[in-house]
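Everything below concerns the one structure shown next.
Partial view: only certain chains, each at its native spot in the assembly.
In this document, chain identifiers A and B correspond to the written order of the chains, with residue numbering beginning at 1 in each.
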Amino acid sequence: MANTSWKNFFLSLIDYKTEKYVIAKNKKVGVLFRVFQLSVLAYIIGWVFLTKKGYQERDDAIQSSVITKLKGVALTNATDSGVHLWGAEDYVIPPQGERVFFIITNFIETPNQRLGYCAESTRVLDGHCRQNEDCTEGEAVISGNGIKSGRCLNSTGTCEIYGWCPIEKRHKPKEAILRKAENFTVFIKNFIRFPKFQFSKSNILETNDDMYLKKCRYNETQHPYCPIFRLGDLVHWAGHSFQDMALLGGSIGVLIQWKCDLDKDYSKCNPQYSFTRLDVKSNNSITSGYNFRYARYYKDGAGQTYRTLFKVYGIRIDIMVTGEAGKFNIIPTIVNIGSGLALMGAGVFFCDMILLYLMEKSTFYRESKFETTKYESARWKHKSRELKPLPEDGTPNRQDVWKGKFIDLSRNNSEVSS
Amino acid sequence: MANTSWKNFFLSLIDYKTEKYVIAKNKKVGVLFRVFQLSVLAYIIGWVFLTKKGYQERDDAIQSSVITKLKGVALTNATDSGVHLWGAEDYVIPPQGERVFFIITNFIETPNQRLGYCAESTRVLDGHCRQNEDCTEGEAVISGNGIKSGRCLNSTGTCEIYGWCPIEKRHKPKEAILRKAENFTVFIKNFIRFPKFQFSKSNILETNDDMYLKKCRYNETQHPYCPIFRLGDLVHWAGHSFQDMALLGGSIGVLIQWKCDLDKDYSKCNPQYSFTRLDVKSNNSITSGYNFRYARYYKDGAGQTYRTLFKVYGIRIDIMVTGEAGKFNIIPTIVNIGSGLALMGAGVFFCDMILLYLMEKSTFYRESKFETTKYESARWKHKSRELKPLPEDGTPNRQDVWKGKFIDLSRNNSEVSS
């Protein structure tokens, strides 16, 4: 007994159950449904797979390493500082060729500063005073150049301070001293790696020609793989004028984008360069421009320290590397196919709604589609496929169950009971 | 013929096939199923779409550029180094306003170092010796200050080394010399861009008031868009004391988070600042604190090089910008809807299980739901809708096929054969 029931159970497991369908010969809804199916198919193939590459696994956590090198010399002759020849070791800060670097385009040099007492600058608000009491001894001047000594100097109307004297002249420069920096060139070496796919590449043209990189300049159409940029061009492509930016400084972003389809050839994965100005250009001196100070320290014969203070304005270049790689992977393919199939289900739902409730013959279709089964008739006992024997009929009957209707087809008694 | 069959094929293509359903008038399972459907709907709408914004495409590969500027001066008077006025050009390393910068809060200055022979520090383990043989000539002292000369000096119990003499005194500082750095302020300019959506923004309040940024300080409730922070506040908000950290140094992270819903207004996308201590605070001198050394080189009148060695302790500020933007996109919407619909299918599966196997009338429902078709009767030949003519009956019959049962309804012979 138990063996038979287990055997039946396993046999029933490998029966193939398929859903029963009603063919409603309604051309309108049929065409609508086919149109819907074709749209879903077109959407899946055209948009999800071809355009958005939905069959690919994506990696956007790009690892990037950037090395830069500037070339160019310029001679300056400023009133305060005299003649100076600027090379990359002077105007690039920091000098070691980093991803973010600053090029001096303008500066205010204050040489021979020594610690001592002098008047605070008139341009510093907190330094203004009318009498000695306005200058609290030992208090640092807010946004100032030193510590108040306690005396108010009438000659300038500012506090006397202890600091590096002579203090820096706080005037806005009128022209960019190192304006020739426009012609300097920067060589950007970029090495990227997509960790998910173990894919590495660099942006330098793989060429046997040694001289190519010595002479070429980046050009979007003719030399797209020569990452040597003239600074003036960089700023120009960002939509600004180098000379304007050089006066008070600014910030330029060089965006290197790697959009790679790794199902294609290695040589097809190449960077796109775009340039944008990062700082907000405004008349507000707090927010616009870019400057900072540094000092060079010296000792004189007596061992006393003195220094040269530099307030440098310039253009900061920020190289930002982004990238996204895609490679065929079975999982996103299946997820997207699965979603598309589920979407077909939505189409069935909507077409059913139209067929069953909105068309003129909807009641008919509803009755075709739905069959009611109700376990309520007291007339017959439901005992797995047995029919209550009818009195007159001696011939064996078979009870056929379909959708809750039982046809009791004995010879004499043809009744349909529900 | 062929035309007709093609025509029939195309006509059959646009027939609308809909699944046949059995209505089981079982309120319990019906209510259970509706409850399940409502839960799935509530989950999709409430959680996936409203809370997790599942209708949006997300971009978390934020591009960020940070420019910092510190302000503040402090006067120090140390035994070894004398009086020194510290400005931003002195205490910020590097000075060019980078994303990661270091502020000196304490230092050990060793001036006038010249190359020569002197005793290694007693605090260096590898420098200890008892006799000359312990000091191998030409060998560098591990974690030391120079190269062993081969002599062991009895006065100190350490090897004589060739290096920059006098060597640095390796004592742990007792107080932070530049403790007034607590009052310095840092102005953090952050420019971000979400490349997927071509969306850019900066964290500076767009205001016409020039004086606002000169005077304001960051305050989470009153001035959330003034990114000027007092250093002491920064450390305090990270949960630590500035003076404690200033002694041996440490590392603070400033996290700027941009969570932007780009379906909303541009002005709603604003950064959130949070502060955390990055280094592990412990008594282990190897891992705690933050210090490094640098040197300033000078040449005397004879052209001989001498230097001042600085061992600086301080607080390193690491500005980490993260962000995530979301914008409505049809694909994630559809993927999530699709998954929800597939989930409905799971509900059908479970309710069917309950109806067909767990309820008391389950056998009845099973028989209503499943119809068996079995191609095994030898009695009739299956030839597309034709019935084998029965001997007696001359009237034309129609063979009706339904689920494998054939009703042969000739006048005399009413038989149901399966």
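The criterion applied here is as follows: contacts are C-beta pairs under 8 Å (C-beta built on N, C-alpha and C of every residue); 3 or more make two chains touch, one makes a residue touch a chain.
From a predicted model like this one, the values you see are computed outputs, not experimental measurements.
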{"item": "Total copies in the full complex, given that 2 are placed here", "value": "3"}
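Note that in this section only the chains that are shown with their structure count from here on.
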{"item": "Subunit A onto subunit B, rotation angle from CA fit, given as a multiple of 5 degrees", "value": "120"}
{"item": "Distance from the mean Cα position of subunit B to that of subunit A, given in whole angstrom", "value": "13"}
{"item": "Subunit A residues within the subunit B interface of the complex", "value": "17, 19-27, 29-31, 33-34, 47-48, 52, 54, 60-61, 93-94, 100, 102, 115, 140-141, 143-147, 162-164, 251, 253, 255, 257, 276, 278-280, 284-287, 290, 292-295, 297-299, 301, 303, 309, 316, 318, 320, 322, 324, 335-336, 338-343, 345-346, 348, 351-352, 355, 365, 369-375, 382, 384-385, 398, 400-404, 407, 409, 411, 414"}
{"item": "Subunit B to subunit A touching residues, read off their complex", "value": "13-25, 61, 63, 65, 67, 69, 71-75, 83-85, 87-90, 94-99, 112, 180, 183, 187, 189, 191, 195, 200, 202, 204, 210, 213-214, 296, 298, 301, 331, 334-335, 337-339, 341-342, 345, 361, 363-365, 367-368, 370-371, 402-403, 405, 414, 416, 418"}
